[in-house]
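Removed from the display is one protein chain of the complex; every other protein chain stays in position.
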Amino acid sequence: MSGLEDLYREIILDHYRTPRNRGELDTPPATKVDGHNPLCGDEISVYLMVEDAENGDDAIVTDIKIGGQGCSISQSSASMMTNAVIGKRVGDVRAVSRKFKSLMGIENVDLQAGDDEVDLEDLEALQGVVKFPVRIKCAVLGWNTLSSALDEALDPAE
Amino acid sequence: MSGLEDLYREIILDHYRTPRNRGELDTPPATKVDGHNPLCGDEISVYLMVEDAENGDDAIVTDIKIGGQGCSISQSSASMMTNAVIGKRVGDVRAVSRKFKSLMGIENVDLQAGDDEVDLEDLEALQGVVKFPVRIKCAVLGWNTLSSALDEALDPAE
Amino acid sequence: MLSIDAVRKEFPLLAERTIDDARVVYLDSGNTSQKPRRVIDAMTEFMETTYAPINRSSYRLAGEATDAYEGGRKAVARLINAPSADEVIFTKNASEALNLVAMAWGRTNLSAGDVVVLTEMEHHANIVPWQMLAQERGIEIRWIGLTDDGQLDLSNLDELLDGAKVLAFTAMSNVLGTLPPTQLLCSAAHAVGALAVVDACQYVPHNVTDVQAWDADLVAFSSHKMCGPTGIGMLWGKMELLDAMPPFLGGGNMIDTVTFEGFTTAPVPAKFEAGTPPIVEAVGLTAAVEFLEELGMANVRQHEMALTRYALDTLNERFGDDITIYGPDNVEVRGGVFSFAFRDLHPHDVSQVLDETNVCVRAGHHCAKPLMKTLGVQSTTRASVYLYNDEADIDALADGLEGATDIFGL
Partner (left out) sequence: MLSIDAVRKEFPLLAERTIDDARVVYLDSGNTSQKPRRVIDAMTEFMETTYAPINRSSYRLAGEATDAYEGGRKAVARLINAPSADEVIFTKNASEALNLVAMAWGRTNLSAGDVVVLTEMEHHANIVPWQMLAQERGIEIRWIGLTDDGQLDLSNLDELLDGAKVLAFTAMSNVLGTLPPTQLLCSAAHAVGALAVVDACQYVPHNVTDVQAWDADLVAFSSHKMCGPTGIGMLWGKMELLDAMPPFLGGGNMIDTVTFEGFTTAPVPAKFEAGTPPIVEAVGLTAAVEFLEELGMANVRQHEMALTRYALDTLNERFGDDITIYGPDNVEVRGGVFSFAFRDLHPHDVSQVLDETNVCVRAGHHCAKPLMKTLGVQSTTRASVYLYNDEADIDALADGLEGATDIFGL
């Protein structure tokens, strides 16, 4: 069962069984964006609090919560994502997002100078997903939803 | 060159070189219908005179003329057709048409009692065409146009 | 009855492919079917010896190719008991066939306020084209609901059909396996003057099909689900309807003539086949139909009924309350498609664990999201059988499920 163990690392199952930062935030002040995976129907809600949004990349992600349902991969990826972004600069969050998507083998990720040094921490555990094209969409679901949430939080007029 | 000789029998080439009943008839009293082969663009005009049209199958084809351009098969088939129908009862013309189309391997021809005995005469020479699906359309072009002309001549109101 | 050992030997992927040194247990035929040797060989041989354009050129090779292509139409007509091969139109898949119906027939015959009746268990292919038409011209869509055991709830059929112009429904659900009463639905549609459109994608591959006995108007299905190649689907229709419909796609082959001013259309079926058609695919499809005819569709159905009974019993006995299988329990009214919920596990994870022992099933909404809503779930795990599956495959599925909780420890 080597393939499976490679996919379902203990740390992933841990985040799946005990998801971090599950819940809701009041909107406003938080931003809420829903995402879903068209292939399987999984749904996720990202609640995002950004401080000093007008500072753009220098604004700070002060809180994030996750709602919705999904498989072990989408749920654990979202859970780890919350840990990886809370308290970070928006610019740094975007760098983590790029690095993670490129780990997932997503093409057309515009890696930028400095992205190399980003430490993915727990998220590295998800690299076994790359072998399963359909599951990659699960792993990045939370991240794509977070991207939209960031765009909306920084430019609410849009 | 056996296949080719089988297709281009001398009688066919003769009708091609010296087509019978080429020309036009005044309309009215004659009926004129144009036909064409969508595959190659060939065009044919059938001018048809029917006497006592109100008699239906018992009306008589008194004259027929052919206009338009085409290949040796469509031209010779139309030329032979004119010989085969002039002076005949409409009912008998339709029988020849059915018999000929079934010789050409056309499906969905509703052969009727008595069609078996129809003598195709010169038209038998066209049976080599059956081996060339695309040329079958050439061979029946004149006949399909004649069918429309008969329908129109017998029921001009339509 | 079918001898599955013999049948499976004809499918190279099932007989020879291994992953981790074990054979593939293919339980995803509701999605697409495997291809028997003779279908592969027919395509290969045709490309090696006979490939040429069809309907356009007059040399002998082109004649051979044209005959081979048209042979596909005749084979399909035979399989579904169509009155004439000319009523069989080749499309790229069943979805194109259903779009053709909604667009060519629908745009001509439907206008704002007109009613199209669908069922809650339709595949997206029989929903979205009608919703596109609804967007474009404001037709109304009504839905036939389901009973608790996943059959169509026909108690208010008269009401739903009242004033309807179209009834479009699946002859077998790709999620529940349910086999609705096709003949009854066609005649109910006709009773109110509505068109009866049948999505027979899941039906034709598994049953004896008789479009005349159904008295259906238009029937769509796909080659790739019935042992044939990808890249070719079919629309059968009553000639007088097809004749009266405007074309769908424009281009070569579908025209009678083209001038700078406009065009006129060729007779059916050419009218609906613009451009170079799936030539090699029609040849493979012919071989697939011949394969099915030799096995006998009645035998296929019988085999699958027995296997369906075995699957339902095995899964329910081994997992009891841990498994919920959707759809009817009576194998007379269902085919071999098993959608289920298993413990608290997400279908993606179930499918992933099953994959570890090479058991291939689909997890997701199966292109039937409205039905998921009706069932009150986001997705299901779905195993689906075909003529090459046997009880050992069902046992492999059950064994795989047995191991699933160990990993997640839920």
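Lettered A, B and C in written order, each chain numbered from 1.
The rule we apply is simple: contacts are C-beta pairs under 8 Å (C-beta built on N, C-alpha and C of every residue); 3 or more make two chains touch, one makes a residue touch a chain.
Predicted model, so just to flag it, every value in this text is computed and none were measured.
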| item | value |
| --- | --- |
| Chains in view that touch the one left out, judged over the entire complex | A, B, C |
| Touching the absent chain when the full complex is considered, from C:Ile325, C:Cys367, C:Val385 or C:Ala404 | C:Cys367 |
| Selected residue (touches chain absent from view) among C:Gly231, C:Gly296 or C:Gly403 | C:Gly231 |
| Missing-partner contacts on subunit A, residue numbers | 3, 36, 38-39, 41, 107-108, 131-135 |
| Absent-chain interface as seen on subunit C, which is shown | 12-13, 16-17, 19, 24, 26, 28, 31-32, 34-35, 39-40, 43-44, 47-53, 56-62, 91-96, 98-99, 102, 120, 123-125, 127-129, 131-132, 134-135, 141, 143, 222, 224, 229-233, 247, 249-255, 257-260, 262-263, 274-281, 348, 351-352, 354-355, 358-364, 367, 369-370, 373 |
| Residue ranges of subunit B at the interface with the undisplayed chain | 1, 3-4, 7-8, 13, 16-17, 39-43, 69-73, 132, 135, 138 |
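The rule we apply is simple: only the chains that are shown with their structure count from here on.
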| item | value |
| --- | --- |
| Pairwise touch network: line, ring, star, complete, or other | line |
| Gap in Å, rounded to a whole number, between the CA centres of subunit C and subunit B | 44 |
| Where subunit A and subunit C are represented by their mean Cα positions, the distance between them in whole Å | 37 |
